[in-house]
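The complex appears here without one of its protein chains, the remainder shown in place.
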Amino acid sequence: MKYTPKEITEEVNVTPTHPLVNFGYLVGTVIVSLILLYALMGLAVDLVVPRLSRETEIKIGNALLPIALAQFGDDELSDDTRVDYIESVIQPLVGDDLQDLPLTIHLMDTDIANAAIIAGGHVFVTTGLLEESESENELGFILGHELGHLASRDALRGLGRSLFILLGSLALGGASSGGQTSPLLSTTLDLQSLHYSRSQENAADRYGLTTTVQQYGHAGYALDFFQRNSEIEPDFLPEYVLTHPLSKNRIEDLETFATSQNWALVGPLKPLPENIECPNFTCPTNQ
Amino acid sequence: MLDLLILLILLAVGYGFGSYAEQKHYKSIRKRERATLHVPIITFGAKQSMPDAQETELFVGSVVVASDYFKTFALALRNLIGGRVVSYESLLDRGRREALLRMKESAIAWGASELANVRIETSSLSQGRGLISIEVIAYGTGIR
Partner (left out) sequence: MLTTLEGVPGKEVVEHYGIVQGSTVRAKNVGKDLLAGLKNIVGGELKSYTELLQEARQEATERMLQQAEQIGANAVVNVRFATSSVAQGAAELYVYGTAVKVM
C-alpha cells in the first residue's frame, strides 16, 4: 500500500453562495412571512371580533383594566360624587345595542383632558376633561362618541393582533388569575398606541351626535370641544400624519350629517353642575 | 430606531471583520495543507499489522472557533425557516482543517512519517443564544 499525496482543491463542504446573498434571502423570507402573518391576523380580527360574546368581551375588559388604569396615572377617584354625575349623563345616551353591557365609570385624577373606553364597558374620564368642558351637551357628545367606539367594538379591533394572545391567555386562565395581569399582556398591549382609523372615528362621531340629539333635542354646543381644538391645531400639517382626524374636518362632517338628518344645530345650553372641577362638587372656600 | 441602528452596526462590524478573518484563515489553511501534504493521515490502522516503526506517539490538535455577530444573526433567521445553515458551514470547515493541521504540524515537528487511526470530534461550547463557539479536536497516532 503506497501513499500518493493529493491535494483537495474543491471546497465541497462550504456552499458556494455568497454570505450576503444568503443573508438577503433570509431577511426577505422572514419579512415576507411576517407581513403575510400580520395580514392574516388582521383578517382574523375582523372575522372574530363581531362574533365574540358579551361575556368574553367583559372578561377581556377586566383583564385589561389594570393596564388601562396604570396608563391613566393609576389615580382613580372612586368615592367621588362626580362619578354619579357622569353616570347620570352617560346612562340616557346608552342605546338599545348596548343595554346588555353594564358600564363602569372610572374618574381619573389627571390634568390631561381625555376620555376613553375599553372593552367590557369600562369608561375612563379624566378630571382634566371635566374642568375643560363648558356644557353638559359637550360632555354628553364626548361620552356618546366613546359609546360609539364601544358599540362597534373598535377597542377590540384596535387591540387586533394582540387580541389573539389575550384570548389565548384567557382560555388558559392566566390573564386575570388572582387579579394579577401576566407580564406578557402588559408588554403586548400598549393602550397609548391604540388609535382608531379615520373611518372608525367618523362613525363614532356620528353615533355620538345621534345619541346627543336624541337626549338633548338639538346638536347645539355639542361640538364645542372640537371647536376649541381646531383653534389650536396646526392646519399646515396634512391630515394623514395625525392619529386623529383634524377637528375642523370632523366639525364639517358632523354639521353636514346633522343637516341631512334635519337636526337643529342650535338649542338651549344645559350647563354643567357648579364646582365640577372640585372633588365631590365642593371647592375649598378660601378661593 | 436606535436599536435598529445598533443592530445594523453590529451586523456590519461582524460581517466586515468576520469575512476578512475568514479569508485570511482560509489562505493560511490552504498554504499549510500544501506544505504538510507529504505526510499521510489515515483513519485506519487499528486492526492491521503495525507498519515498521521505531516509535509511536499520540498527537492531538484542537481549536475553538467563535461565530461572529453576522453569522449568529443569520442562524437566528435560519432557525425560523429551517434548512442549510450556509454561514456555519465555513466556520466548521475552518475549525476542522485547522485542528487537523495542528495535529499534523506537531507530528511533523516530532518527525512522523505517518499518522494512523485519526479521529475527529466536534463539540459546541455555546451557552444559550449568546456566545456561540465550537471546539474541534483531532487526534491520531504518529509513527516514526
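So that you can tell them apart, the chains are marked A and B in the order they are listed, and the count of residues begins at 1 in each.
Please note the rule applied: a residue touches a chain if its C-beta (ideal position, glycine included) is under 8 Å from a C-beta of that chain, and two chains touch if they have at least 3 such contacts.
In this text, all values refer to a predicted model and were calculated from it rather than measured experimentally.
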Neighbouring shown chains of the undisplayed chain, as defined at the top: A, B
Selected from A:13, A:256 or A:275 as touching the chain missing from the view: A:13
Those residues of subunit B which, in the complete complex, touch the missing chain: 37, 40-48, 67, 72, 75, 78-85, 88-89, 92-93, 96, 100, 118-124, 126, 128-129, 132, 134
Footprint left on subunit A by the chain that the document does not show: 1-10, 12-13
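Here is the rule we go by: only the chains that are shown with their structure count from here on.
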In the complex with subunit B, residue positions of subunit A that touch it: 3, 5-7, 11, 13-15, 17, 19-20, 22-23, 26-27, 29-30, 33
Contacting residues of subunit B [partner subunit A, same complex]: 15, 19, 33-34, 37-38, 40, 70, 74, 77-78, 80-81, 84, 86-87, 89-90, 92-93, 114
